[in-house]
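Have a look at the structure that comes next, please.
With one protein chain removed, the remaining protein chains of the complex are shown where they sit.
The letters A and B name the chains in turn, as written, and every chain counts its residues from 1.
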Amino acid sequence: MTEAATTQAPPRLGRLGLQQSHFKWLLVVPLIIFFVIFFVIPVGLIFATSFNPPAIGQVSVTAEFTLENYLRFFSRSNYLMAAGRSVLLGVVVAAVTLVVAYPMAFVIANTEHPGRNTALLILVLAAMQLDMVIRLYGMMVILGDNGLINQMLMGLGLIGPEDPVQLMYNFLGVVLGLVQFSLPFMILTLMGVIRGIDPSLEEAARSLGASRRRAFFRVTLPMSMPGILSGSLLVFALSISSYIVPALMGGFRVGVLPIHIFQQVAEGARFQFGATIAAILFLLSAGAVAIYLKVGTRRSGGLT
Amino acid sequence: MERRISLPMLILAIAGFAYMLFPIFVVVLAGLTAGEFLTFPPEGLSLRWIAAFLQSEKYLSAFFFSFRLALMTMVVATVLGTAAALFLSRTRMVGRNAMRAFFLSPVVLPGVVIGYSLFAFFIATNMGISRTIWGLWIGHILYSTPYVIGTVGAALAAYDVSLEEAARSLGASPWRAFRKVTLPNIGQGIQAGSIFAFIVSFGQFEVSLFLSAPNSEPLPIAMYNSLRYKFDPSAAAAGIFAITLVTASVLLTNRLVNIRRLLERQQD
């Protein structure tokens, strides 16, 4: 609908609008320059090393071209599985976070009482203040084999003492950890958008006879689409690139690409192969984002 | 006009808050332990680890270094990111989605890749900013700006551009129309974006790993280093301190905003 608004700009503004379109670029040129110098070139150079033969300690690009690293990646099932798992993780975490965060954002956005609203906002911000390593300690206390949940289940006699439910040290644990980490990001993104939706639209739908439920699903939810798209993209990106959460919550048994990258780059024995994995992760994410934007944009009738 | 919150929505929200906050609650309690180690449940409550944190020159200087860096990052990321989001919302250029995805792309790479790439780049080009606060700043801006673009972009998409155009057609200058009409409408988005920029920078570990400068390490690196060698609750104490600070600053900003509103009302 914003698309339509732009195309139907009053003709009177036409001449000015043209000048403005040149002026408009000033908004984005600084960031483009910044990104080219400090992102495209440095990361491009690192990616270029993925076409060099592996050599321990060799850090810079050389003229020798090879596909050896890529062949190695694609000929090993554990790397392929890790690639699939990474994308799956990003998708699952984004979806779960969205479902959990939406009601929270909705409630905050519609709490008019200023004191209560501030309190809720403080809770969301407080959730972001703990260092990851220490926060995962908190997760372990709750979700571990001897954690509070398992103790409760054992106390109720639902499971045997030697038979805890595996809530962490597996894929589920990684998802639970990443959702906890991503919630505030999703909430804050959704909140602004939901607050911007005019409640009278929903009222109108209801006065035309729609049930409250129907009004929500037909009016409010579709109108939150920009926030949903944006928030889930951020969470997807956060999840697919996270190292520490899969490492600790997955107990080093859930192979995702960042763990393999860390193995190769941080200890630095093999920059070329580390760069290869990073490049593949990058392409996979870019592909996933592109598909998502395409589908999502069509659904919401234009993202911008 | 207030929208009523339905009961199922409220229940789901409460469950969500419980899930988000319970681990935080556990760590905060564990950090208030009177014992020597991080345990849950804590061995009696005391403020000794908070006091130890506040007395530690190392942690405090790391805390304030991170704070300063996060502020510097927030300012630049908010300005650059908001401007870029405005451009993206106003252009009908082919490939604007590609550009949006491009600006988001630093976040899909693990921080260690960004950090290492920049480190190698600074050294190769002899820019003189490797392992200085400036190099670190660049890395943090790179990693924080996508969050601003994301949130401001979402706010802009939900906002009806025709409002600003209406203001323009009534004779307002572009700047005035933007300031008086658009800005208040996307203010929430900008606020959320700048909070993200701050927090992403403040908690950043992986990007800083290769870029941090001697004698001034960011807090997450100091924490990690410390946890490697000593199993004590000061990391939890740092978190409690940060939570207190955030609470205070939110309350303070709210108070300030209220006062400003009050003054504006009196002027009218």
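What we mean here is this: contacts are C-beta pairs under 8 Å (C-beta built on N, C-alpha and C of every residue); 3 or more make two chains touch, one makes a residue touch a chain.
By our rule, contacts and distances are computed from a predicted model.
J.: Looking at what's absent rather than what's present, what does UniProt name the missing chain, "Glycolate oxidase", "Beta-ketoacyl synthase-like N-terminal domain-containing protein", "Twin-arginine translocation signal domain-containing protein" or "Extracellular solute-binding protein"?
T.: Looking only at the record, the undisplayed chain corresponds to "Twin-arginine translocation signal domain-containing protein".
J.: So one chain is hidden, and I want to know which residue out of A:107, A:265, A:278 or A:293 touches that hidden chain in the complete assembly.
T.: Candidates A:107, A:265, A:278 or A:293; residue touching the omitted chain: A:265.
J.: Which candidate, A:83, A:105 or A:141, sits in contact with the chain we can't see?
T.: Answering carefully, the residue with contact to the hidden chain is A:141.
J.: Tell me which residue among B:54, B:75 or B:123 touches the hidden chain in the full complex.
T.: B:123
J.: Of the residues in subunit B, which ones touch the absent chain?
T.: 35-39, 56-59, 116, 119-120, 123-126, 131, 208-215, 217, 221-232, 234
J.: Write the list of subunit A residues that the hidden chain touches.
T.: Contacting residues on subunit A, toward the hidden partner: 45, 53-63, 78, 82, 133, 137, 140-141, 144-147, 169, 247-248, 251-255, 259-260, 262-263, 265-271.
Here is the rule we go by: only the chains that are shown with their structure count from here on.
J.: Report, in whole Å, the distance between the mean C-alpha point of subunit A and the mean C-alpha point of subunit B.
T.: 15
J.: What does subunit B use to touch subunit A in their complex?
T.: Its residues touching subunit A are 1-6, 9-10, 12-13, 15-17, 19-27, 30, 38, 40, 80-81, 83-84, 86-92, 96-114, 116-118, 120-121, 124, 138, 141-142, 145-147, 150-151, 153-162, 165, 168-169, 174, 185-186, 188-189, 191-192, 195-196, 199, 203, 205-206, 209, 219-220, 223-224, 227, 235-236, 238-239, 242-243, 246-247, 250-251, 254.
J.: Can you name the residues of subunit A that touch subunit B in the complex?
T.: By the definition above, subunit A touches subunit B via 1-2, 5-7, 9-10, 12-13, 20-21, 24-25, 27-28, 30-31, 34-35, 38-39, 41-43, 45-46, 59-60, 100-101, 103-104, 106-107, 110-112, 114, 118, 121-135, 137-139, 141-142, 179-180, 183-185, 188-189, 191-193, 195-197, 199-200, 202-203, 212, 216, 220, 223-224, 226-227, 229-231, 233-234, 237-238, 240-244, 258, 261-262, 265-266, 274, 278, 281-282, 285-286, 289-290, 293-294, 297, 303-304.
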